[in-house]
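So the structure is just underneath, and the comments pick up after that.
Note that one protein chain of the assembly has been removed; the remaining protein chains are unaltered in position.
Then we have subunit A:
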Amino acid sequence: MSEKPKVLAISSAGGHWVQLQRLRAAWDDCDAVYVTTKEGYREDLVADAERRGQSIPKFYRVVDANRWQKFRLLRQLVGILMILIRERPDVVVSTGAAAGFFALKIGRLMGARTIWVDSIANAGALSLSGQKAGGCADLWLTQWEHLATGETGKKGPEFKGSVV
């Protein structure tokens, strides 16, 4: 790893993105690359980086897709693959959903270390993408203490706090 780790932070738009943004201080002073499904967030990122004296992060948009839209999912997967090949991040971090799972899966195959922070909206059980992503996350976190099983030595997420 070089002096400045390259962190690729990815999520779908909406609630997942709000949560990902609340984690952004964790990669301050790193080389940040953001990927999401909505173009409109680019301006917010630039304004925030300027306000907090951070270098302007890179930004990519991929096509939005849910788990029933097979063709769109495929297009999203290809988009994420191209970005990962181009950026070669040291670390991939995501709060969900399908886009994050794809990025963790491919990123890890390419040698990146991976972080999955399961959405705080999943208070009753881990999300579907979270259950899948857990298998390819080097750091697997839930935001609810009662869902944490990682500490007991079993395969499962750990609890280290929440985004709010």
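Simple rule for what comes next: a contact is a pair of C-beta atoms (placed from the backbone, for glycine too) under 8 Å apart; a residue touches a chain by one contact, two chains touch by 3 or more; residues count from 1.
We adopt the following convention: contacts and distances are computed from a predicted model.
Remark: of the listed names "HEAT repeat protein", "Glycosyl transferase family 28 C-terminal domain-containing protein", "Glycolate oxidase iron-sulfur subunit" or "Leucine-binding protein domain-containing protein", the one matching the undisplayed chain in UniProt is "Glycosyl transferase family 28 C-terminal domain-containing protein".
Only one of A:10, A:65, A:80 or A:93 touches the chain withheld from this view, namely A:93.
Panel shows subunit A; residues 1, 5, 7, 14-15, 18-19, 22-28, 30, 66, 90-91, 93, 113, 115, 117, 119-125, 127, 138-139, 141, 143-144, 160-164 of it touch the chain omitted from the view.
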